[in-house]
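My structure is below; once you've seen it, I'll send some questions.
Every protein chain but one is kept in place in this view of the complex.
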Amino acid sequence: MEGKKCVGILTSGGDAPGMNAAIRAVTRAAIYNGFDVKGIMRGYKGLITDEIIPFQTQNVSNIIQQGGTILKTARCEEFRTPEGRKIAYDNIIKHGISALVVIGGDGSLTGARIFASEYNFPIVGVPGTIDNDLFGTDTTIGYDTALNTIVESVDKIRDTATSHERIFFIEVMGREAGFLALNGAIASGAEAAIIPEIATEVDQLGEFIQQGFRKSKNSSIVLVAESELTGGAIGLAERVKNEFPQYDVRVTILGHIQRGGSPSASDRILASRLGEAAINALLEDQRNVMVGIQNDELVYIPFSKAIKNQKPIKRELLNTLRTLSI
Amino acid sequence: MEGKKCVGILTSGGDAPGMNAAIRAVTRAAIYNGFDVKGIMRGYKGLITDEIIPFQTQNVSNIIQQGGTILKTARCEEFRTPEGRKIAYDNIIKHGISALVVIGGDGSLTGARIFASEYNFPIVGVPGTIDNDLFGTDTTIGYDTALNTIVESVDKIRDTATSHERIFFIEVMGREAGFLALNGAIASGAEAAIIPEIATEVDQLGEFIQQGFRKSKNSSIVLVAESELTGGAIGLAERVKNEFPQYDVRVTILGHIQRGGSPSASDRILASRLGEAAINALLEDQRNVMVGIQNDELVYIPFSKAIKNQKPIKRELLNTLRTLSI
Amino acid sequence: MEGKKCVGILTSGGDAPGMNAAIRAVTRAAIYNGFDVKGIMRGYKGLITDEIIPFQTQNVSNIIQQGGTILKTARCEEFRTPEGRKIAYDNIIKHGISALVVIGGDGSLTGARIFASEYNFPIVGVPGTIDNDLFGTDTTIGYDTALNTIVESVDKIRDTATSHERIFFIEVMGREAGFLALNGAIASGAEAAIIPEIATEVDQLGEFIQQGFRKSKNSSIVLVAESELTGGAIGLAERVKNEFPQYDVRVTILGHIQRGGSPSASDRILASRLGEAAINALLEDQRNVMVGIQNDELVYIPFSKAIKNQKPIKRELLNTLRTLSI
Partner (left out) sequence: MEGKKCVGILTSGGDAPGMNAAIRAVTRAAIYNGFDVKGIMRGYKGLITDEIIPFQTQNVSNIIQQGGTILKTARCEEFRTPEGRKIAYDNIIKHGISALVVIGGDGSLTGARIFASEYNFPIVGVPGTIDNDLFGTDTTIGYDTALNTIVESVDKIRDTATSHERIFFIEVMGREAGFLALNGAIASGAEAAIIPEIATEVDQLGEFIQQGFRKSKNSSIVLVAESELTGGAIGLAERVKNEFPQYDVRVTILGHIQRGGSPSASDRILASRLGEAAINALLEDQRNVMVGIQNDELVYIPFSKAIKNQKPIKRELLNTLRTLSI
C-alpha cells in the first residue's frame, strides 16, 4: 500500500478491563511511528455499518483507567457471512486503512483469521478476555482485574455471619477454562473450586463437603466456573441440597460485574506493552499473529495456534488449594 | 442493681457493615464509664448456649474497619419460645449481666422487646441493618456501605459493552423497603427503580421501557428490590421478555456481597455515635428504647415505635430519578 | 429575556468528587424543563476566554461516576476585576445565557455574589467542596467521598507494623474547618484530631501522648487539619519530637488524593438532588441563593449567609473521639 499507513483498531467480543489501555497504547504507538489511526466502533459491526472515525492522541487521553471500551463491542452475525465481510473490506479500503489491530478473545481472533486469509489483509490480534483462555500468552488483558473483582466479592461474602454448616456456591465466569475459579479460590481462601477441566472434582464434592464439616468449619465457600461441564452454581447447589439436606446452601452468581471496573495496574501494564507490540509487529511486517507475553517477553503467535490449542490449567494449584483449605 | 454494672452486647439478624464499629463503641464507652462488658456470641443463641466472654478494650482493637461482626450472628428458634428465653435469662444472671445492648434490625428488636417486658430487664437497641427500614432513625448502620457496594457494582456493569436495546435488571436487597433500590438507582444513574412501596411502578415498566428506547438509549439499567411485591429481578425480566421479545434482557442478583465489606466512613461514625449513645441511655436509666439519629441529633425511640411504624420512602426521589434519566 | 431560557453551568475552585454528578443533574433537569444548556469551561475563566459550548443530555452521559469535573476548574484573577467581569458579562449575553448555575465552594460563591449584584444577573449556587465549610447546608458535595478516601488511607497506614511508641501525624485538608480531620479520626479509630476550631487541643497534645502510651498502646494515629492554626502535621511532629525524643514520629500528608476518586453513593445522591434543586430555584425565580440540604429537605440560602457565617463543628464529637480511643 502506498502513502501513509493507516491502522484501524477495534474491540470485539465480551469486553474486558484494560481494553481502553490497549486502545490507547495502539493509538499512541501508531502515531509515534508515523501511522494514521482510525477507531472502528462496535467491533466488526462498525466495519459493516461504516462507523469509523479518525483518532488522534487526544482521543485516547484519560482512558487508561476506565473499564469497558470506548470503541464499544457488539456481536455481529453479518460478519460471519462472505457478503458481510465483503462490505467490511470495501469500507476498510474506502477509509484507507492498511492494517487492522483486533483486541478481543477467541471468537474475535477467529473472525480476524478468516477475514485476513480471505482478503490477504494484515491483521494483528491483541488478547483481551477475562477468561485467560488464549494459548500462547501467559495472561490476557482483563484477567487480573476480573480475578481481583471476584476476590473482593468473596471477601465481602466471607464477612457475613458464619452460622454452622452453611455452604456458599459462588459462580464465576469461565465457560471453558477454570483459571478464574481456581485462582480465585486460592486467592480468596475458598474451600474448593469446580472447574470445567477436571470433572472428577464434581464427583468428589460430596466427600469434600463431609470432610470440610468434619473439620468443624463454620462455613464453606466453593467457587464454580459457569460452564455446562460443571453444572454451574445453581446445578451444584441443587445436588448438594438433595444429598445433604442438613446444610444451609446459598448461591451467588457474580455475573457481569466481572467484566467491568477500572483495570488493575497489572492489566494496564500488560495492555500497554501488548498494544505497543501490535504496532511493532506491523512495523516488522508480521501479520495474522496475536501478540502475547511469555515469561515476561513479548512474542508473536500465529492465529491458528492461539485459537486452536487449549491453554492448560496448572494442576499443582489444585493441590495448593486443598492443602491450604485444611 | 448492686455492685459494678455489667453490659452484655450481642449482634443479631442479618449482619451489616459497621456492626463491629458499634461493638467497639459500646465496649469502650461502657468501660470508660466504669462498666464491665461481656460479649455474647451468635446473637440470642449465645445467651442460650452460654457462649459469653469477658470483653476488654483490646477485644475491640483494630475492628472498626472490618465487615461482618466479631460476635457473629445466627437465627435462633429457641429464643422465640418462653422456655428458651428462660434459659437465656438464667445465663444472663449467672454472668452478672445487668443490661443488654442489642445491635440488629427489626426482628432483633422485636425479640428484645418481648424479652425485656417478660423479665423486666433493661435493654437498649442499636439499629444495625442494611435495609434502613427502622422507624425513628434517619439511617441505620450498614445502609450507607451497602448503598456504596451496590453503586460500585452497577458502575462495573455499566462499563460493559452497550449493545443496542439491552436491559439489565439488577436485584438488590430490601424485602419491605425500597431505600437501597431507589437511592442506588439515583446514585448509579440507573433508568428506574422497582420498589415494594409503589406498586404502580411495575405497571408502568412497559411504558417506561418503550420511552427509554424511544430516547435511543443504548441500554437501560433497572434496580429491583428483592421482594414478593416487586416480583424480583427474575420475575420482572421474564415479564419484559414476553412483552418485548426484541430486547436483550440480563439479570444480576447482587446477593450477599451487599452485607459485607469494610464499612464506609459514614457508617463507622454513625456506629460510633450510636454505640456511645447506647451506654449513655443506660446511664440515664433509659430502657427498652432504640437509640437513633434524627437531623444529626441522638434520640431514644421506644421499641414499639421503632418496630411497628413504617419509615416512609421520600417520594420526591422518584421524580428526581425520572427527571435525571432522560 | 425573551425566548427560550438558557442556563450556563460552571464549576469553580478546588474540585470535588460529585461535581460531575451535579453537572449531569443541572443539565438534565434544565432540559427536562425546556431550557437550553451551555457548559462553561474552567470556571469564571471560560466566561472571559469565551470557552462556552452547547450541552445536550448526551454531554453528561456516563459521568455520574467520574471524579473531577468535565468542565474543569481554574483560578481566575481577571474575574476579580470589574474589567474582567465586564468581558464575562458580554460573553454571557452573546451566548444568550439567561441564568448561571455555579458549582463550587466559598470563593466561587463570593465571586457569584459580586457578579450577580453588579449585573443584576440570576445566579444559583451549588455547594461543591470537600471541606464541608459552607453555612446553610448540612453537607457539601465531595465531603463524603473525601472522608472515605481519608479513612481508607488511614486504614492502610494502620495496617503497617506497629512497633512500640510510634506516632503517625496524618495531614488532611480543611484550612478553616476541621470536619474532615475530626470525623476522619472517629471513622478511622484514630487517637486524636487537631482542628483549627479548637486551639486547646494542640496544647493538650503532650498530655494526650503521655496518656496514650501509659495505656500501653503500640502506636498512635493523629489526624491534623492542614491549617495555619494547627501548624500542620510537619509542625506538630517537630514539636513532639522535641518534647518526646523517645518516640518514633512519622508524617504523612494525604494531599491531592483527597480531591479525586469516584464519588460515593451519598455524594452522587446529594449532587443529583442539589443539581435538580438549582433548576427548580430558577423556575421559582429564586436568584443569588445557594441550594442546600437541611435535615434531608432542600432549602435556599442567600449567598450572604452561606459565605459569611461559619458552620460550627459538633463539639460532642470530640468527646466521642476521646471516649472511644481509650
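What to note about this one:
In this document, chain identifiers A, B and C correspond to the written order of the chains, with residue numbering beginning at 1 in each.
FYI, a contact is a pair of C-beta atoms (placed from the backbone, for glycine too) under 8 Å apart; a residue touches a chain by one contact, two chains touch by 3 or more.
All values reported here derive from a predicted model rather than from experimental measurement.
The absent chain, not drawn in this view, touches the displayed chains A, C throughout the complex.
Interface note: of C:Gly8, C:Gly68, C:Gly184 or C:Gly232, the residue touching the hidden chain in the full complex is C:Gly68. Within the whole complex, the absent chain has one touching residue among C:Lys4, C:Lys156 or C:Lys308, and that is C:Lys156. Of the listed residues A:Asn183, A:Ser227 or A:Asn288, the one in contact with the hidden chain in the full complex is A:Asn183. Summary of contacts with the chain left out: across C:Ile253, C:Val299 or C:Ile326, the touching residue is C:Ile253. Not every partner is drawn; the one left out touches chain C at residues 14-15, 17, 42, 66-69, 72-75, 149, 153, 155-164, 168, 250-253, 255-261. Mapped onto chain A, the interface with the missing chain covers residues 24-25, 28-29, 31-32, 57, 62, 64-65, 138, 144, 147-148, 150-152, 155, 158, 183-184, 186-189, 262, 264-266, 268-269, 272-273, 275-276, 295-296, 314, 317, 320, 323-326.
FYI, only the chains that are shown with their structure count from here on.
When each chain is reduced to the average of its Cα atoms, A sits farthest from chain B.
Rounded to whole angstrom, the centroid-to-centroid distance between chain A and chain B, based on C-alpha atoms, equals 36 Å.
Distance between chain A and chain C, defined via averaged C-alpha coordinates, is recorded as 39 Å. Listed for chain B are residues 155, 158, each touching two or more other chains.
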